[in-house]
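Beneath this line is the structure, given in structure tokens, with notes to follow.
Removed: one protein chain of the complex. Kept in place: all other protein chains.
== chain A ==
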Amino acid sequence: MLADAARGFLDEAAPVSHLRRLRDEGQTEDKALWKAMADMGWAGILVPENAGGSDMGHAAACVLATEMGKTLASSPFISTAVIAATALRQVADERANAALAQIASGDVTYALAVDENAKFNPEATQLRGDREGNGFRLNGSKGFVVDGGDADRLLVLARTGEALTLFDLPADREGISREAKSMIDSRDAATVSFADVEATGEDVLGQVDQAMTVLKPAIEAGQAALAAEMAGVAAGAFGMTVEYLKERKQFGVPIGAFQALQHRAAHLWCECEVTASAILNAGRKLDEDPENARLAVSLAKARATDTVQLAVQEGVQMHGGIGMTDAFDMGFYMKRARVGAEWLGDYGYHANIVAQARGF
């Protein structure tokens, strides 16, 4: 099964110690790791077979994301293989198909440049894309561009008059400057500035003034995969915690013999199980009825955000002092959980969508 194969690879090639090593070396990417993932068909998991992809669908992408979450594997999987691939598939013209092939081969990575403020809100985009001649001139700034420091290309959401347009630009286009930020999760995120960046009609992904046609499915796919990754982070933290409850002795007995801790651990397991159902449902819905996946995706992201934060907090608390040390891995889980909670919409953002979909 996909999950077992992925777990085998990740335990070997990208355990938490791999992320730790990257951090200690001041790196945020491992090109060889991404290439290896591409060779297994992961980079092309949403790329059509005629463009060199494995085309396994969103449910499969969520399975991979969950496994990556368990070991905190650092890769541009969600930005590139999920979000950018989904966006490009909406267009599916010759240029988009060529780009999809480059994603599948692992040769090109993407980042989504949408956020401008501290909270996810694509509709509030201010970055200007002024029409000039046959093209556009982009001015403004994007923050929290996840995987944006290392990415080869950027999907940039810009305001073109009243409407929004999505641009697909090489990250080294003249006028673009990137500032990699030192993030709590030791992963790549950047602030990207646009100063009189010239873009042509060729650079527009989809139709001018209709960014959401392409972006909405891409964002939903990304949110589902991120929710799946967070479920994996929760599972990883939970697994460590349960093991510790069995090993660690105090007052002459394993601390897992204390009912106070047993019940908290059991409650956490319940939360993880319930969230797993929401993730499965979101992946299935994206594959079977993508037009109507909004509720399922937000339900998954809301649940996963909630569960992972409980899992890492309980993880630290139940480990006690050692959970607070950098030498121990739990802190990496806690910091990734915090980033995952914010990226592509926090709990309130998604719970609100669920509430609206349910009529209040």
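Throughout what follows, contacts are C-beta pairs under 8 Å (C-beta built on N, C-alpha and C of every residue); 3 or more make two chains touch, one makes a residue touch a chain; residues count from 1.
By our rule, contacts and distances are computed from a predicted model.
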_Hidden chain of the complex, named as in its UniProt record, picked from "Acyl-CoA dehydrogenase FadE34", "Anti-sigma factor", "Putative amino-acid ABC transporter permease protein y4tG" or "Copper chaperone PCu(A)C"_ = "Acyl-CoA dehydrogenase FadE34"
*asked:* From the list A:Ala51, A:Ala87, A:Ile219 or A:Val354, pick the residue that touches the absent chain.
replied: A:Val354
*In the complete assembly, which of A:Ala3, A:Ala195, A:Cys270 or A:Met324 touches the absent chain?*
A:Cys270
*Which residue among A:Asn50, A:Gln262, A:Asn292 or A:Thr325 touches the omitted chain?*
A:Gln262
*For the chain that got dropped from the picture, name the residues of chain A it touches.*
242, 245-246, 253-254, 256-257, 259, 262-263, 265-267, 269-270, 273-278, 280-281, 299, 302-303, 306, 351-352, 354-355, 358-360
